[in-house]
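Note that this complex is displayed minus one protein chain, with the remaining chains in position.
Right after this comes subunit A.
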Amino acid sequence: MRDILIERLKAGDKTALAEVYKLYREPFLQFAKRYHQGEELLQDIYQDVSIALFDRAVSGKLELEKSSIKTYLFSMGKFMLFTRLKREQPGLELKEEQEWSAGLYEDAKLFIEEPDPKVSFLGKSLAKLGEKCRQILEYYYYENKSMKEIQQLMDYNHPDVVKSHKSRCMKSLKESFKHKKFDY
């Protein structure tokens, strides 16, 4: 049963994400209340953690021998919660400090850090590209799919067709900020 759920997550099935979300929501909130009482923040973090899990599954990085879904949600949740609390109150002492693994930060980065101006701008330009481009780029960059896999998923004749379509999409993206300067 759980195996099927994991397979569906790996295939990028959003309803599987909703199921996982419902399955561990109560236990997670109970667990996280030990560290923080604000329900709204905890829910927000639980959503981010669920998405981080989905990221891992979709991009083929979920190693299930090592850690089950629940363990991942709890340890990542604690990491994100502690990071957020510490940013809000820099002097805060938290019990049970532990060595966080570099992998946790890597997965959590996009939830914790603000995007730089170039990335924000690209995000908006992406939305204007049209559905096909959006889909190709999502398969390629979010799901780490190969040209061959994308060709099959989108019913193209040949991986090269995907390749040239992708480079056209990238070209329009480049055009979009040709005259833009970004300050870092």
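Heads up, the rule we're going with is that a contact is a pair of C-beta atoms (placed from the backbone, for glycine too) under 8 Å apart; a residue touches a chain by one contact, two chains touch by 3 or more; residues count from 1.
The rule is short, and it goes like this: contacts and distances are computed from a predicted model.
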item: Chain not present in the shown complex, as UniProt names it (candidates "Tetratricopeptide repeat-containing protein", "ABC transporter permease", "Nickel import ATP-binding protein NikE" or "Gluconate 2-dehydrogenase subunit 3 family protein"); value: "Tetratricopeptide repeat-containing protein"
item: Touch with the omitted chain, as defined above, among A:30, A:47, A:101 or A:152; value: A:47
item: Positions on subunit A contacted by the hidden chain, ascending; value: 14, 17-18, 21-22, 25, 43, 47-48, 50-51, 54-55, 59-61, 110-111, 115, 118-120, 122-124, 126-132, 134, 137-138, 140-142, 144-147, 170, 173-174
